[in-house]
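Only a single protein chain was left out; the remaining protein chains are all shown in position.
In this document, chain identifiers A, B and C correspond to the written order of the chains, with residue numbering beginning at 1 in each.
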Amino acid sequence: MTLPAPLTGVVPPVCTPLTPDREVDVRSLRRLVDHLAAGGVRGLFVLGSTSEAAYLTDRQRSLVVRTVADHLAGRLPLLAGAIDMTTPRVLDHVEAVTAAGADAVVVTAPFYTRTHPAEIARHYRLIAAASPVPVFAYDIPAAVHTKLPADLVLELAAGKVLAGLKDSSGDLTGFRQVVTGVRARPGLTGFSVLTGSETVVDAALSLGADGAVPGLANVDPHGYVRLDRLCRAGDRERARAEQERLVALFDIVGVGTTRMGGSASALGAFKAALHLRGVIDCPATAEPQTPLSPDEVARVGKILAAAGLL
Amino acid sequence: MTLPAPLTGVVPPVCTPLTPDREVDVRSLRRLVDHLAAGGVRGLFVLGSTSEAAYLTDRQRSLVVRTVADHLAGRLPLLAGAIDMTTPRVLDHVEAVTAAGADAVVVTAPFYTRTHPAEIARHYRLIAAASPVPVFAYDIPAAVHTKLPADLVLELAAGKVLAGLKDSSGDLTGFRQVVTGVRARPGLTGFSVLTGSETVVDAALSLGADGAVPGLANVDPHGYVRLDRLCRAGDRERARAEQERLVALFDIVGVGTTRMGGSASALGAFKAALHLRGVIDCPATAEPQTPLSPDEVARVGKILAAAGLL
Amino acid sequence: MTLPAPLTGVVPPVCTPLTPDREVDVRSLRRLVDHLAAGGVRGLFVLGSTSEAAYLTDRQRSLVVRTVADHLAGRLPLLAGAIDMTTPRVLDHVEAVTAAGADAVVVTAPFYTRTHPAEIARHYRLIAAASPVPVFAYDIPAAVHTKLPADLVLELAAGKVLAGLKDSSGDLTGFRQVVTGVRARPGLTGFSVLTGSETVVDAALSLGADGAVPGLANVDPHGYVRLDRLCRAGDRERARAEQERLVALFDIVGVGTTRMGGSASALGAFKAALHLRGVIDCPATAEPQTPLSPDEVARVGKILAAAGLL
Partner (left out) sequence: MTLPAPLTGVVPPVCTPLTPDREVDVRSLRRLVDHLAAGGVRGLFVLGSTSEAAYLTDRQRSLVVRTVADHLAGRLPLLAGAIDMTTPRVLDHVEAVTAAGADAVVVTAPFYTRTHPAEIARHYRLIAAASPVPVFAYDIPAAVHTKLPADLVLELAAGKVLAGLKDSSGDLTGFRQVVTGVRARPGLTGFSVLTGSETVVDAALSLGADGAVPGLANVDPHGYVRLDRLCRAGDRERARAEQERLVALFDIVGVGTTRMGGSASALGAFKAALHLRGVIDCPATAEPQTPLSPDEVARVGKILAAAGLL
């Protein structure tokens, strides 16, 4: 299907439920899709960092996209990450995920290698030239160790290389430069600026973001959809209250951080919450992530209860 | 073939020659293998950073390993990188490169994700358990943004998880901790400690390293083999003179650094030198790396000439 | 004078005008204080990063505080940085700036040394125990290479060690944790949470910040004071328009960044703007900062004009 331009509202990065032996749990994944759709989201983003794309084999990645595309059957637009180190490898993923049904691809700057802004621009140009679907830039310096400069994003937007930006940088200043830059240039109408920062979605929308891609929306899609509607309706007080409830809920990502990596703690918490809420069958995360302990899961449960979700 | 334990001498990380349209140039690759073998190297390492593994598709990676394995026909041990973000994806590469003929695999810490020492250890344990061939750790913080702690390497060596270390960290202090740790523990005899730092190979050998994996050995394998022999013979003065000639030669990696990424500059220089020396047909590097300009190639040529290689 | 608790509104970090031979230009400094006071600011912060505290000798630092304290004569509360590497050196500055008339001190985490959260906490406790005036934490990871964790700030607030936070981290997520944490704990009423991020003051106020400490307010105090009032009045549309005008004005900090350090470019631009607006006599920055070129100053002028300030 054709993507709305701009894409607005809540577009969750979808967790990838796994079985105890770390295979994609197709039935849980379908239930998760239904859970999110029922919450009122406006699109889905698979194979991003929250989806554990970095941990899924190529076979598993394709299975995820196919499963979600088939299950959606056009109900919602489907974005898919094409996460790999450099252009030639990303192009292979673009081919795979579009064959499997993705309506757009989401691509980071090159990583592992030592790169340069001119090479990042070339990377996106080559990918856009080859992709049958729109390309979104994925700004995630915590993963790729490069920040996409706002002026580079705007230049690539103006050249019709990029259709949108998924910003997971945590840098609201650079994000605003993109938002206001898009508004200032008439040719950029339709370019989508989406925030991935769970705890400042109200602020991002208030300064002009089109939508949000919050990992925490797996756990509480209704909450983020309410937040989005309250912001659009200009109901500041209730929007802030809703956002603050979600800020408190976001504490689940910290339950494991002293003894495991940040990815394991955050993704483990999202999955534990989905499991406690009955959406997925098994909270396992992919190898080599440390699993949450029963005690840490219990703390996730308490935080869920305090947020009214259990 | 079975790897010597420890592996000693010069084991170059082999460049991957490409055609002008960025396909693997199989004939040039074979010539490069012959060039290195003629220089007296003791093994080859394909699909490392110098091989542009980060830029090669899975199909190209397999072609590289098969080509080199077939051409070597057992003349030299063949190590292959299995470079990817996490355990499940690395395991797929381990299967592919060993099917294609690799005698050992070389594996980095997880990257892209936020990891933890306990997860790095688990990563190596899972890979070693599944790999049909020995596993070397690849310490390359400039790429993966994590430094392998010396005590973790020693612990994994003692547990027979790792067969060796390829150190590209530039940190001779940590490297020495591994070298002396290996020597201090009788059970670790046979563990290979190899340096990837082109300009301090003499120092690394002198403090007890088993061998070297210098990218610059693509350009001058004879020089590195001479250096290794002089060091082993205890001929300090001539060893230092040889190393200093190679230090001067290493200046080629800097010809492009102001206007491109560090990878493009270094790999572009290695390939330009191999092209100027008549070993490979085309100096192209993979996308999206910026190519060297004619002027920059000319500076590579001057440095080669000064080192007596043209 | 006693500080309001919490301190609210706009509290500019005051530039330090210098003569052509890099002495404190006392007359220009007094004019700058009047310019800011006339703009409606609610306090002044001297000897912060914007004040070039890192470049001022101890004699100059004392002169700055005395000059501003005497000139204010109690019209506005005066905060002063006590910027140095560790506790004993900071304590000397606390003594000096309070002797010279500061109503509060602003202190970073230790820097230059390799520190630890437990040592950062101890640092603030020792300083608070010795300081005759309230202590604000200054969170500026770009300078000190440590981020103050939100829970540490809240713990020190609860223990009455800290009276407020000046956040120059650019991390709105952590900032919000402090803001909501303060509101959630009754004992913390009066703790001041101030943002130093020029381009997202509207967002910070909207999520509950008490006030702002924007370097750009040197150039346009009236604009920031208007922004603060519009935000408090709930006039979202006009607040956003005002903030966006200031975002465009903030482009001045980038005029020099390709050929000098970020500090030289930003501070040089603030001073060039103050000079062009007739507030200070000389735009010189301290050594060893590269001065702006005439061309770069002309670009500052154009941006000022576009913002209606020339």
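What we mean here is this: a residue touches a chain if its C-beta (ideal position, glycine included) is under 8 Å from a C-beta of that chain, and two chains touch if they have at least 3 such contacts.
Note that the structure is predicted; figures quoted are calculated from it, not measured.
In the whole complex the chain that is left out makes contact with B, C.
Residue C:54 is the one among C:5, C:54 or C:248 that touches the chain missing from this view. Among the residues C:89, C:160 or C:302, only C:89 touches the chain that is left out of the figure. Of B:27, B:236 or B:259, it is B:236 that touches the chain left out of the display. Of the listed residues B:247, B:282 or B:310, the one in contact with the hidden chain in the full complex is B:247.
The missing chain lies against subunit C, touching residues 22, 49, 54-58, 60, 83, 85-89, 91-92, 110-116, 118-120, 122-123, 126, 142-145, 259-264, 286-290. Contact between subunit B and the unshown chain involves residues 170-173, 176-177, 180, 197, 199-200, 202-203, 206-208, 234, 236, 240, 243-244, 247-248.
We adopt the following convention: only the chains that are shown with their structure count from here on.
With chains reduced to the mean position of their C-alpha atoms, the one farthest from subunit B is C. We define each chain's centre as the mean of its Cα atoms; on that basis subunit A and subunit B are separated by 35 Å. For this pair, subunit B with subunit C, the centres built from the Cα atoms lie 49 Å apart.
Multi-chain contact residues of subunit B (touching two or more other chains) are absent.
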